[in-house]
Structure formats: structure tokens, C-alpha cells
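Of the protein chains in this complex, one is absent; all others appear in place.
Labels A, B, C and D are assigned to the chains in the order they are written; within every chain, residues are numbered from 1.
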Amino acid sequence: MQGLRETFRRDQVWPFLAGEQNKVDVSNQMILYVEGLNLSFDGFKALNDLNLYVKDGELRCLIGANGAGKTTLMDVITGKTQCDSGTVYFGQTHNLLTKDEADIAQLGIGRKFQKPTVFEEQTVFDNLELSLKTDKRVIQTLFARLSPSEIDRIDEVLAIIGLKELRFMKAGALSHGQKQWLEIGMLLVSDPRLLLIDEPVAGMTAQETERTAELLTSLAGERTVIVVEHDMEFVRSIARTVTVLHQGSVLAEGTMDQIQNNKDVIEVYLGEEAAEA
Amino acid sequence: MISINKVSQLYGGTQILWDLDLDIVPGSITCIMGRNGVGKTTLMKAIMGLLPIKSGEITMGDEALHKQSAERRAYAGIGYVPQGRDIFPMLTVEENLRIGLPVRKSKEIPEKIFELFPVLKEMLHRRGGDLSGGQQQQLAIGRALVLEPKVLILDEPNEGIQPNIVKQIGDVILKLNEEEGLTVILIEQKLGFARRVGKEFRLMEKGRIVAADKMENLNDDLIKQYLAV
Amino acid sequence: MSKLINWFTEGRSSGKYTLPFVVLLLAVTVLASAANLLLPQDSALYVSTYSITLLGKYLCYAMLALAVDIIWGYCGILSLGHGAFFALGGYAMGMYLMRQIGDRGVYGHPELPDFMVFLDWKELPWFWLGMDQFWFAMIMAVVVPGLLAFVFGWLAFRSRVTGVYLSIMTQALTYALLLAFFRNEMGFGGNNGLTDFKEILGFDLQSDSTRVSLFIITALILALVLLASQRILSSRLGKVTLAVRDAEPRTRFIGYRTERYKVWLFVYSAVIAGVAGALYVPQVGIINPGEFSPINSIEIVIWVAVGGRGTLIGAIIGALLVNYAKTRFTAIMPDGWLFALGALFVLVTLFLPKGLMGLYGQLQSKRRQNAEQEVQS
Amino acid sequence: ADTIKVGVLHSLSGTMAISETTLKDTVLMMVEEQNKKGGLLGKKLEAVVVDPASNWPLFAEKARELITEEDVDVIFGCWTSVSRKSVLPVIEELNGLMFYPVQYEGEESSKNVFYTGAAPNQQAIPAVNYLKDELGVERWVLAGTDYVYPRTTNKILEAYLKDMGVAEEDIMINYTPFGHSDWQSIVSDIAKFGSAGKKTAVVSTINGDANVPFYKELGNQGISSEDIPVVAFSVGEEELSGLDTEPLVGHLAAWNYFQSVETDENEEFITQWQAFTNDPERVTNDPMEATYIGFNMWANAVTEAGTTDVDAVEQAMIGQETPNLTGGIAVMNKNHHLSKPVLIGEIQDDGQFETVWETDGVVPGDAWSDFLPGSKDLIADWTDPLKCGNYNTKTKSCSGQNY
């Protein structure tokens, strides 16, 4: 353990000389380090000494019982929630715990929420435009113009999420499933390095689920994707490595087969039947 | 049990439900299926009285439901588990459950609910909004059961639920249906679950019911036609 | 510069009523001014100086309403203290005008305003220095409100004070300023404020031509502010603004530093309010702490709501309408006008949820529907 | 025009409605009475009422409206000094005529305004003299609402007291915001200040709304008029009608008029007023008398001048004499201020004042105080050859005129 920590040293001699750089240093092939994370709410331990390492370009599935802390983990990574103790590093150099939501997003961490949240008063197109990967400072935004390539990109994404016809519809008027898609679209268009996707296929039909699976698989490699899902079929169809959380810490990690045959996992999560299937 | 007759509904200018007819078989579990955005949730809200309908009738037995307010419909015996759960976030789990008690004129939360969902007992004094998504889903079902409804509407109850609980919810639905004769309207996207639990199915497209039959007759053609993208 | 103009003209399509409205505004301004200056007093079309001054005042209010609408209607920041920025701008102008009196005050003191003389001040306080220079006073009229908005906004938005908490804090801000400016020790004339102005930039404030000029300048600046605001809000920044209004946390998660957007918009809005205040004072002839009163600020919000929140033209129309109603009602039915005004507010809320502009929109869509039905049949 | 228009510029809503509405009704009554007598110059009078709503800029706007749009011949209006200051430039620009009926801080004399309320020397100074001479007061609390009238009055009083040899530490000055309602600490401070072995009195320039809670607190903390008398300049019968005066008996006020003064004119006026308002309990007060005097003088001046032309009426006004309601004759002086008697009264349990002292004759109102360094040398004289509201007798010059 000590050796491992030594390997993952991310100190620099003169950190302030490095200046502001959004480059993610993945020289150790790891893009996300989560170590010893603890978080409790009024005495309830939502995260309990949680460790998680994710390789660059990996597609990682995160499963676990309801309330295991998956969403909370994402909250901590994206700066929404402050943890009590622990460390979260993005690449070798970026300590996410010292950064706020906007910083983290600009570093290239995108997130899809469990409950779809979109800008309801704006059109589907505007929702995507806002999510574009651009300079997000005030003045720059004021004078920003959509470049042809950006428009193409948005069109492309609209096609992927099947909302081409509805591009000028107010996002608030979309159905639940459509909002799910739009949120995925917002993620895609922002071109992130690491995607945190919380329950993407909830409320989707089987075919849509399949399409989502394809989409996510195609994303992996170039990007790193962490998916939370309870739909085992879906997980099976995309998963390479699966991490199981339980009561705020990692219960098991491995390939889908390993996980499916893990007694503990079957007991607290899958149930007998699902394991057989 | 509930019959819906030529119901139309509009959001602003756009019509969502088009002269929709639907009969719910008493004591059965009817599964309503359809692609995203065809109007399933809208229909359920209309049944519950949370959305005004433009025309048509909704009756339950010989009560004309569409003339009644939503709260009267709760008293009439409809329990509703909405899509997205709609837990009262700042109320504790216990308070969430207590809300419905006056409908049954009782003072205590039926013990049966904690038997069905033991988590709720554990979390009794936490705020509903703090629960994880799955826990909230269980709370939402429990909350509806406090009403001891005759008809239970479940709008995608398995969204975000861990597999063993999904199974458990299925068991609960079946058990309530079999043991207490509860009529269930279930919106479900997952075929497996629908097949296991549902007795009847109704397929929706563009605000209309386009197919209705017993669950065993749900074949691949229908699925391809109405559920595939 | 040409880039800026380019940028400016580009966004025209998005606010399609803005340009016609500006043209209308300027046309009315020119006609009214001409009618005042060129026609004889007994002509049927003569517009009295009273009306001109009144119109000028309304336009200042309209600008103020616009300022509130920008942050409330578009960014969801309900400021119940915008009167403070307006008043600060007004005080800057008032101080300049006061200094212009020179030794023509009743005590004939060459430097001190009258109220300082009889309250026995010996010399001009430091913050009055330089206010005899028009340019300096005008800079102060935008810098002081802007700076206050910046400090307040920076503190509040950084700490993520939102919703009613923010609204009530803005109210506390203006209330505190109200109390402070009431204090005679502050050196702003206490409750009486600043009045008895004589001239601005050497022009007699009481002459018709000065009044008309002030009116025209106000209209021009209002038009400019409207166009600029429309352009800003139709840029991507405007979209971010709406996003902040509807789902601020979500906006942060896609990488926008929402607090900065809010601060700058707040400052922009405060500066507009300050300018409006500075234009207001020479036209009404007095500035006093009453302008800081929280009720005043609430009224501004109400103008916006009546006109239609989230539509710039609506805010302007709301301010004009409510103030015109007030002028008329207080003269026609001095004992019962509050009933009328109160009822107006209640009825507008109940029946015109989106204000007058919303009514316009409703009529439009109804007409469209009718047309569609005709086509179908 | 076939009528003579009388503008009424008093707030009917907002914070000042409490005081000003009464004055609007007074003018309406006077207009009605005058019309019963056949009007003026053979024409009927017509009152034009507007509501400036306790909003100071609105006062200016409404004054302009009255003069230019309604063509009124005279305006009766304003209560607070700030409203008057706001109206002043407009009246002077348009050469209007206004009667201002409220006691005020002085330091003003406009060609277009007649001041029928008391100047500080017609209220404050006599009151202080009374306290000192009759009650042996040696220690003074000057308590006021923080605005110009109390500030100026207290400046004058402070100078006056110091002239009389009162030491610095025997004067306590306290200011409170408008509508101040929690007087616990201040009243208790006053009590403490008053327990230093010297007879202490409070000179109150506390404004309208703050008075009720102030007096209630005095009563509750058991500060009786024998311990520490309070003499007020802004508390009249009308303010008392909103108060249970039982605990306040013996506190004082200085005015030029009390309803309780028994003269025939006053009795008639009260009867008229109660009939006009249809309220047999309705009280009268000093600003009403000031309005009454102003109105009568104006009517006489118009008759005398034979026109409503402002310049003619203005000249005719000077030297006008009309009976006071309290007996004696009020005279309009060259400085546009009145000569009036000064009365000091004690509050009674029926909400009235009982006169306990009065000046022997009338006191001429002083536009410019002799006790302020800035205005010692100023005088106002609107007759030829001076025709100046603020003539500096040292520099022999006149400044600040708006025309």
C-alpha cells in the first residue's frame, strides 16, 4: 500500500510555476484517484473510506444498492458536496477537492444527473449550445459566436440523441425519456475527458437502452466513462470492469462475471434470480 | 374498474392525448407501454386529476371521476406513484407516510408497509429528499399504499432500483394483486418485468391506445412496431 | 470599434420589436419636443412643459424598470433595493447641481450649500470635492452605484446567497442607506436632501429649452440602453443568464462561473439605474433619501411585473403605464386612487400572468390559431 | 376664468396623510364658507385637490400641475419642510402663490410663499423661557426626529440656552429616525439625565408618528410631568386624539392656538368644523388656525387688490390683519411671516390643552434666526425698496432669488 502511494506521488517541486494548465497529466495512465473518502450527513456515513482508481480511457460501471453512495461519490468528484476527509485527484495534478463546480467542469469532467436536469425555459438547441466546450468567461461569452463547426457538432449530437425534430422545442416540454437523451447530448457536445453518467437508461425502452449502450461503448477509449446503472442487462452489455459499492465503500471490483458470482454482491444487490440469469 | 372514454388533453397548444379509450380490468394488472413521449405519464396524471382534460370521461365504477378533484379521487381509492417519485423532500420518511392517513381515517402507519419495505423503517426519521433515488422509490410506493387504494397507479416504478429490490417490488405488486385483489396500472419499459408482473397490456402511440390484449399475447411484431425505436 | 458595431448590429433579429419600439420612442420624443418649442401655447397640439418634464421623469423610471428587468426577468435576481442605485446616481447629479449654485444660495456662501451653512458646517466634506466638475460628477453617478453593486454582489453571489435571502438583503441595503442619508451628519442634506438647483452646465434649469433637451437626452439614452441590453441578452451571455435563472447549479456543472455572470449583470443593471437617477434629478428638481425607501424599490419591481417580466419593452411600458396611472389618479380621484392602483396590481397579476406583454403574446397566438383554423376549414 | 381656483396640495395618502388630510378639509371648508358669502370678486371659488402622496418629488410635480395645467390662483399646501423645499423652485419659477400653514424651522422667505405657521421664535424660544422662568428648569433634553426642523430648532435653542449660561453638560441632544417606535432606552436615558439633582425638562421636536409611542413609553416608565415635563412643538390636539392622555396630564405644548381657548371666533370655528366633518368629537389644531388665518388674509388681499394676480395680491397681503381664533389680531409682516400670540398649554385628560401661559401681545415671526451664525445678519423684507427675502445687512446684498 505504501509503495503504491509512493508510485502515485503527484507532488511537484514548484507547483506554482506550473501555472494554470488544464492539461490532465495521465502519465500513470490513471485519470481519477479517489482515496480514503469519508462523508457523513448528521452522523450517517454516506461514504466510508472509499477508494477508487479509474484508468484513462476506461469504461467503468459502478453498481451498488440504493443508497450505497454512488450519486454522493459523483457529487464529491464534481464539487457539489464537500467531503469530510480523503483525496480526489484528476490526473496527477488536479486536486479536485480544492476546486469548485465550474473549475471541475472546465477541466473536462462532465456529468449527467440521476434526475434529468436541463434548462427548461430554453430550446433543445440552446441547451446544447450552452454546453459546448468553449471559453466560458463572461466577456468571451458575451462576444461568442457559433462557428460553423460548432453548429455541425450540435447537429451531429441532435441526430445522435434523436431530438432533431424537436430542436426548437422548449426543453421543459420534453418527456422524461427525452430529457434523459438531451442531458446525454449536453454531455457529448461538451467533449469532456471524463464522463460521470448517473442512470442513463432509466425510463428508456429496451431498444433505446441498446442504443445508449452502443453510444457509451463508442465513447470509451478516447474518453473515460463512469456509468452508474441498475439495469443489469445494460451493465452486462457494456461493462469491462465493474465496481460494486456498498454502504459507502467498495465491496467488490472485477469483471462482470466475477461480480455476478460474488456471494456478497448477490446477497446485497443482485438477488438470487438476477444472478442466475 | 376504471374506464376512460374519448379523453383528449392538451399542453398549451399541442394535443397529447387524442380521443383515448382505455378500460382497466378490475383486479388485474394492466401494463401500459409505449415509447418515450407518447403520453403515458400524461394519461396517468389525467386519471389522477392532476391535469385537466379537455374532453371525454373517466369513470370508476359509477363515479364520474373526471368531475372530481384530485383529492376526492384519492378518497375514491386511487393510489398514485408518479414518475420521478415526487417525495416531499423536506418531510421525514414518517411524515411522508403520514400524509395519507386521514384518507383511511387511521392514526397509525400500517405495519405492512414496513414489512414490504424494511428500509423505510430504518430511515423513518430522515428527510425524504435525502434518501437515495431507490429508497425514494420505495417510499413513494409505500406512501401510496398507506391510502389502501383500490387501484394503484405505478409510473415506471423500477427506474433506478437495484435488481433485488426490483424483484421484490414485482413480488409486492403480485402479492397485493393476488391477496387483496388490488387493481394495478403499471407503466413499464422493461419487457422482462412487464411480462413477469403484467396480466394485461396496452400499447400506446401518439396519444392513443393502439393495442390491447392479455400479456401472453404480446408478441415480437407488436414490440417491433410500437416499442422499437 | 467596427467590430463592436458589427457585433451590435448582428443581434438585431432576436429582439424583433426592439427596433420599431426605439423608432417609435424617438419619434414621439421629437414630436413632443417640437410641439413644445415650436407651437404657440394656445395651439391645440401644444405640449406643455409640464408634460415634457413629466414624460422625462417617466422615461427615467422606465430606464430604472429596464435595469430591474434585466436582473430579475432574465437572471432571476429579485432586487428589492434597486432604488438605492437610482438614488445614488441621483445624489451624484444633485451634488453637482448643488455646487453649481455657487454663491447664489440664500446665505450667499461661495462654497457651502445652504443646508451646511445653517447647520454650521465649516467646510465642504471631502466627498463633496470635485463634484463641481460635471464630468467628475457623472463618473461618480455610474461608479458609485456600480461599485456598491459590485461589492454587494461579489459578497452575496460568491457566498451563494440566493432567492428571498438575496432579495431581503437588497432591501436591507437600501433601508440602511435610507437611514444613513436621513442623518444630517452624513452631509447630504438629511431628510430635505438636495434641491433649489439653478443650472446645469450653464443652462438655466427652468427654461423650456433645457427641459426639452433633458427630455430628449433621456429618451436617447433610454433607447441606447435598450438596444445595448437587448443585444447583450440575445448573445450567448443572455442564454447563460437565462440558464442561471432557471437552474443555476446546473449551469455551474457545465463550467460557467455563475457568480461572475451575476455580479457583472448586477453591476450593469446598477449602472443603468444610476444613470436613470442622474437624469431624473435635474428634471424633478430634488433628490432626497425618500428615494432609498424600500417601498419605492418594491414599486419598481411592480412596474416590471405589470409590463411583463422578462421582456425589456414590457418593463418600459409597465413603468410608463403605472406612473401615468398614478399621475392621473392622484389628480382625478385624490381620495380613492390607492383603491384604483391597488386593484390594478391585483387584476394584472390575476388576469395577465405575463403582464401586458404577455397579453400581447396571447392575442398574437390566438390570432394565429384562428388563422390556422380558417386554413383548416 | 369664471371661477377663482384654489389649489390644495396636501398628502392624502402615505405617511403624512395623518396630518395633512385635516388641512385639506379645512381649506375645503373655508372655500365653502367663502362661497356662502358670495365668493370673491363676484366669482365663486373652486377647490382643486390633488394628492402628492407624501412623496416629495411628487409635490413639485403636482405644484406645477396645479399652476400650469389647472391655472390655480393660489395654493394652500405642504406640511413637511422637505415638501415645501421641493415645491419652492416651481412656485418661484411659475410665480405662483402658496400659503404654508405649519410651524417650521425658519431660515426662509420666498416672495411667493406666505408662512402662517410659527417660526422658531414664536414657539421654541417662548417655551424655553417659560420652562426656565416658571418651572425653574436648569437641565435640558432636546429630543427630536432627525430632520431639518428639529435640527435647526435645536441649534437655535442650544445657542440660546448657552447664551443664557446653561452649561454644555446640562444639555442632552438626541435624534431618532422618522416613525421611531421603540423609545425604551431613550426614555430611560432621559430619566437618568433628569436624576442629577437639577430640574430637568424635555424640549421635544419629535415628529408626528413617533409621538404616540414616545408618550406611551413616558407614561409607562412613570415619568410624570412634575418630574420631567416635556414641552412639544409638534403635538397638537389631533395627535393627542390618538392617545390615552391620562398618564400625560401636565406635559406641555407651545402653539399659537389651542382648541380650548374660549373666544367667540373659536367657538364658531369649532362648530363649523364639526358640522363640516360631521363629527361632533372632531378636534381643531394650530395648523388649522394657520390655514384659517392665511385663507382669510388671502381673501381680504384679493378683495383689496381687486384681482388674483399674484404680484398684486402679494403686495396687498403685507400688512393684512385678521382676527386670531384665540383673540387678538394676526398681522402679516413684510417678511411674509405672521405676528401671532404664543400660548403654552398643559395636556389634560380629555385630550385638550389648557393654557397655562401666554405672551402679553403678539410675537412677530422671524424668518432668519438671531441665534444662528449664518443668518444673524439676514432679514427679509418684501416691500420696496428692498424686496428681498434674505437681505444681508452687513454686505448689503441679496442672493438666492430664483427670478
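By our rule, contacts are C-beta pairs under 8 Å (C-beta built on N, C-alpha and C of every residue); 3 or more make two chains touch, one makes a residue touch a chain.
As a working rule, contacts and distances are computed from a predicted model.
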item	value
Chain excluded from display, named as in UniProt, from "Heme exporter protein C", "Flavoprotein desaturase PigA", "Phosphoribosylformylglycinamidine synthase subunit PurS" or "Urea ABC transporter permease subunit UrtB"	"Urea ABC transporter permease subunit UrtB"
Of D:42, D:165 or D:222, the one touching the omitted chain in the full complex	D:222
Touching residue (missing chain; options B:1, B:70 or B:174)	B:70
Residue numbers in subunit D that touch the chain omitted from display	12-15, 17-18, 21-22, 134-135, 146, 174-177, 179-182, 184-186, 188-189, 192, 195-197, 209, 212-213, 216-217, 219-222, 225-226, 229, 238-239, 241-244, 246-247, 249-250, 346, 348-349, 351, 354, 356
Subunit C residues that touch the omitted chain in the full complex	78, 152, 155-156, 158-162, 164-165, 168-169, 171-173, 175-176, 179-180, 182-183, 249, 294-295, 298, 301-302, 305-306, 309, 335-336, 338-339, 341-346, 348-350, 353
Touch list for subunit B against the chain that is not drawn	48-50, 69-71, 73-75, 80, 82, 86, 88-91, 95, 98-100, 102-103, 127-130, 143, 147
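We adopt the following convention: only the chains that are shown with their structure count from here on.
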item	value
Interface with more contacting C-beta pairs, comparing A-C to C-D	C-D
Subunit A and subunit C: spacing of chain centres that average the CA atoms, whole Å	45
CA centroid of subunit A to CA centroid of subunit B, Å	31
In subunit C, residues with contacts to at least two other chains	none
Contact set on subunit D toward subunit C in their complex	12-13, 49-53, 55-58, 60-62, 64-65, 68-69, 80-82, 85-86, 88-90, 93, 107-108, 146-148, 151-152, 155, 177-178, 372-375, 378, 389-390, 392, 395, 397, 399-400, 402
Residue ranges of subunit B touching subunit A (in the complex, touch as defined)	11, 14, 35-37, 41, 83-84, 119, 126, 130-135, 137-138, 156, 159-168, 189-191, 227-229
Contact set on subunit C toward subunit D in their complex	48-50, 53-54, 57, 103-109, 114-115, 117-120, 179, 182-184, 190-193, 195-198, 206, 284-286, 288, 290, 327, 330-331, 334-335, 337-338
